[in-house]
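Apart from one protein chain that is not included, each protein chain of the complex appears where it belongs.
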Amino acid sequence: MNGGRPDAEKEKPLPGNGSGRVITIQPVTRIEGHARIAIHLDEDGNVSDTRVHVMSMRGFEKFIEGRAAEEVPRIVSRICGICPWQHHVASNKAVDGCFGATVPQAGLKLRELMQTMAHINDKILHFFFLAAPDFVLGSNVDYSVRNIMGIVQHSPELAGKVVQMRHRGQMMIEKFSGKVIHPVAVVPGGFSRSMSEAERVEMLDGSREQLEFARYAMKLAKDRIFSKYDSDTLSLGEIRTGFLGMVGIDDGALALHDGVLRLMQADGSFHEFSGREYTDFIGEHVESWSYGKFPYAHAWGEGFSMDPDSPRGIYRCNCLARLNVADRINTPLAQAELEEFRSRFGRPVQSTMLYHWARLIELLYACERVVQLLEDTSITDPRVRDEVWPRAGRGVGCVEAPRGTLLHDYSTDENGCITRANIIVGTTHNLAPINMSVKQAARSLIRNGHVEESLLNRVEMAVRAYDP
Amino acid sequence: MRLTVAAEWLNSCAGCEMSLLNMGEDFIACLRILSFVHMPMLIDHKYFEPMGEKIGFEFPEADLGIISGGIRNEEHLAIAEEMRRKCRVIVAIGTCATHGGIPALINMFSNDELFRRYYRTTVATDAADTPAVVVPPLLDRTYALDEKIRVDVHLPGCPPHPDHISAVLTALMNGEQPRLPTKSVCDTCPARREGKGAVQKMRRYTRNPRHQADKPLTEMKCLLENGLLCMGPVTRAGCAGEKGEAPQCIRARVPCRGCYGPVQKNGNQLLDMLNALASNGIDIRNLPDRQAFLRFSGAHGRLNRPGWKTRDRQQEETAGPESR
Amino acid sequence: MTFEPKILAFTCNWCAYAAADLAGTARMQYPTNIRVVRVMCSGMVHPNLVMEAFQHGADGVLVMGCHPGECHYQDGNVKARARMIVVDQMIESLGLAPERFRLFWCSSAEADRFVSAVSEMTDRVRRLGPSPYHQGVGLSGETKEDLECASR
Partner (left out) sequence: MNIELMTLTEVERVEGELGQFTVDLRQYPRFVDMDRCIACGECAERCPVEVRDEFNEKLNIRKAIYVKYPQAVPLKYQIDPVHCLEITKGACGECERVCPAGAVRFNDSEKLVSIEVGSIILAPGYRTFNPKGISTWGYGIFPNVITAMELERLLAASGPTAGQLIRPSDGKPIRKIAFLQCVGSRDYNKSSHGYCSSVCCMYAIKEAMIAMDHVHDLNASIFHMDVRTHGKDFERFYDRAVQRGIKFHRCRVHSLEPAGDSGDLFFRYITDDGKQVKDEFDLVVLSVGIETPPELSKLARCAGIEMNADGFAATSSFSPVNTVRPGVYVCGTFSGPKDIPLAVVEASAAASVAAARLSDVRYSLSRQKLFPPERDVSGEKLRIGVFICHCGSNIADVIDVEEVCAYAATLPHVAYVETSLFACSQDSQDLMRQRIQEKGLNRVVVAACTPRSHEALYRETLKASGLNECLFEMANIRNHGAWVHSNEPRAATAKAKDMVRMAVAKVGLLEPLSPVSVRINPQALVVGGGLTGMVAALGLADQGFPVYLVEKASQLGGNARHLVRTWKNEDIPSYVESLVARVKEHDLITVHLKATISSAEGFVGSFRSSIQKSTGTMTVDHGVVVFATGGHALKPDEYGYGLSQNILTALEFDKLHALRDDRVRNGRSFVFIQCVGSRIPGRTYCSRVCCTHSIQSAIMLKEEDPSRDVYILYRDIRTYGQREELYKKARESGVVFIHYDLHQKPNVMLNEDRLGVVVWDHVLHEPFKIPADVVVLATAVVPHQEVRELARYYKLPVDSDGFLQEAHTKLRPVDFSTDGVFLAGVAHYPKPIEECIAQAQAAVSRAVTVLSQRWIGLDSVKARVDHTRCDGCALCVDVCPYQAIGIEVMEGDRRKQQIAVNAAKCKGCGTCQATCPKEGINVAGFTYRQLSAQIEAALRG
């Protein structure tokens, strides 16, 4: 490369680690985002340290300062093109808080409907497009076929079905809400449009089809993947941490759209708090080698450490965390699966690779929940938005995104423009655990200087499980 | 012969890649014709093959280089330059790549301001120095791709409509110049328009325009004529796709914010919109933060930090041409 | 070498252009720095044309129309005035001194006003010095690019 930039970028060996051998995995693939894994080996070729670097930052928290708050939900969706709905909804909830808005019931239902439908598509994407190649094709096949194209070659029928289901799910959202990627339909005070009866009926049909697919996917995964999980798989990237997730206020059940946050320690004890109180429980740590920050549970009073052997303040979120913190799931099929899952792995479950399983249980839940919401005819109430009045205030919007608990925290001035913002996205919560899992995986996989591509892919699989 | 494709995302969000997947069955069809040699989201090709120990990026040659995202740090720049060298045709996909996109809003701030807020003055953050180890340094601002490398095909959109991604890929496979929409969003908007003369002033989007869910959009009055800022007239069409019923935001009864960038490649959405409103005698004082009319097209020096304004003055003061 | 500013004037056919003709007939003298683009009305001048002028290195730009109330087309000049607020804003965001741009009214009979406007603008711009976008005057490639894109 010209200008020597890449050389400068190549990581230098950590001081005091003799051999100076550093293995760089970049980009970390089949994830969303820009990360680099650096595995530092000691003189014997054993892992001395690992780091997962977040390589870029865009600065949303900064550049939404000064923007009119009602415009912000349409801006922050661009934080993530895979889960824009989650940001869109969380941001609107935060702006509602700033402006003191109340949202009509139908508006709330439409918001939850859209957000949950987005969860479905996201899970299909992650499981089948990003993670499945490792399992369906095998983590050790050549990297050039270990991908969705490989799946298309290997199982064209499955691939066709998956692509079609996801596409249909996306189009359902788009048809009703206009825009599926970087949505605009959720607005401060509610939703931008109401649902007609005809639309409800049509969407209900579509969502029942999705539910069928979710059941098929669950069966398929159990038959072909989870049944083959061996102890190596279960221990890949396994670490012991706490968990964060949202549950229903009254019933402690799995909740994606609204509820209270439950911060569980590894021993199963937990704090419950509203999103607005997050700063009392969560702090964000900064490391010099990553643009990403590392949230941790400062409420536990133990500080921050990513040492896999004695982690401090580390918790995880995303689907496995949500299942761990939830007491139950309010839909029958998912509840049945949860019961089976718990009976096999206990609570809380620490095995990183079980994120995949938990994800499919959540897929089932999401499909069931969408059917529930659409069966309720009150969702077609034309009153979907109340007028909002820009003013000074603070609001914290919180939802469960596919990748974990999502927090948008805004303050506004009298003109209703943003003065300060903090956003903690799902993957950010998991940055410390990911680092730990990578270290754990690398240590167990790389011994005496022996490295192969498939091993490195397995290290990446530990990252991929978190669906960052 | 199968066309080889290398794809990268730079200062982006993966939305463009999602849109690619949203081509649905066309996507599968494409996979049969295109041979992806690099695409971090879907395939495992790395920069430092095979064992992550080589020095320097290794990019495969490809017929087609598809890049989403603008350029924000030195690594983005290096990747973009390397792709330019290795790819016959570079397609800038998405408004971030063509005009800077939403992330170019940061151009209204300096990196110092950004870091200060991000690492030192955000609630809940344990204040610390700005990360500087290994992570690539940021450039002074966000750049659109064509500010740094030559771009052959511009496909704006946030995200670009799958129909047009498909159109571009198909055209390039057939060795043709892609044909993309050239008019504004209004071209695809069925809302009834009569003229803006009745609008006295713009109001903020704090309540919905009147509509009935079961009535077709053809019966809806133009949102701009409803007194809502709609960037449709100054924004490139495309979001409605090839056959879509209406622009996407309009389908949600939400006014356009300009995500396809200016109608003409080098247009200025802020200037054009302010001009159109002023020409119609519309009072825009109600709208705060008018700079954000450029929220999708702030690269190319359009959005700037407030501090750089007085270059002319500085020049006057220092009595000589500035050589910054 | 002394700095010879480049000034571009958009002149309405019915007033300022005619006044300029009249200034000729009356053999009035004024600086040679001005280049005139004849338009049918000041209301015909798209703000972006002004930006283009600056982009191409104009040190000053004049838009000259009829006195308010005397527009040949009712109120094109009033619309021009409304628009020029946009120009002011854009000029500011380009980092140019606002004095480099001026909207000026002048009737077809007021050759003297035309002459004094041109002379005054020339003096003013001469004092300000070259525009940062004036060709070859201490301008880095980057800034020029900025400007080119900031206008169209």
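Per-chain residue numbering starts at 1, and chain names A, B and C are given in the order in which the chains are listed.
Assume a contact is a pair of C-beta atoms (placed from the backbone, for glycine too) under 8 Å apart; a residue touches a chain by one contact, two chains touch by 3 or more.
Treat the numbers as computed from the prediction; the structure is a model and nothing was measured.
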Touched by the hidden chain, which of the shown chains? B, C
Option from B:64, B:149 or B:186 whose C-beta touches the chain left out: B:186
Using the definition of touch stated at the top, determine which of B:70, B:233, B:261 or B:301 touches the missing chain. B:233
Tell me which stretches of subunit C touch the chain missing from the display. 6, 8, 13-14, 17-18, 20-21, 23-30, 32, 35-41, 43-47, 49, 52-53, 56-58, 66, 69-76, 79-80, 83, 107-110, 115
List the subunit B residues touching the unshown chain? 182-184, 186-188, 190, 193-198, 218, 222, 225, 232-234, 237, 245, 262-264, 267, 272-273, 275-276, 279-280
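The rule is short, and it goes like this: only the chains that are shown with their structure count from here on.
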Steps needed, at fewest, to go from subunit A to subunit C via touching chains: 2
I want to compare two interfaces, B-C and A-B. Which one has more contacting C-beta pairs? A-B
Farthest chain from subunit C, going by the mean of C-alpha atoms per chain? A
Chain-centre distance (mean CA atoms) for subunit A and subunit C, in whole Å, is 56
Please compute the C-alpha centroid of subunit B, do the same for subunit C, then give the distance between them in whole Å. 33
Averaging C-alpha coordinates per chain, one finds the centres of subunit A and subunit B separated by a number of Å equal to 24
Using the touch definition from the top, which residues of subunit A touch two or more other chains? none
Provide the residue numbers of subunit B that touch subunit A in the complex, in ascending order. 9, 11-19, 21-22, 24-25, 27-28, 31-32, 36, 40-48, 50-53, 55-57, 72-78, 81-82, 101-103, 105-106, 108-109, 113-114, 117-119, 122-129, 131-136, 138, 158-159, 204-208, 211-214, 239, 248-254, 257, 259, 287-289, 292, 295
Within their complex, state which residues of subunit B touch subunit C. 147, 262, 264, 266-268, 270-272, 274-275, 278-279, 281, 299-302, 304, 308-313, 315-316, 320-324
Subunit B contact footprint on subunit A (complex, rising order): 1-3, 5-7, 9-11, 21-34, 36, 38-39, 51, 53-59, 61-68, 70-71, 74-75, 78-82, 84, 125, 129-130, 143-144, 146-149, 152, 159-160, 163-164, 166-168, 170-171, 174, 177-185, 187-189, 192-199, 278-279, 282-291, 293, 295, 380, 382, 384-390, 409, 415-417, 420, 422, 424, 451-453, 456-457, 460
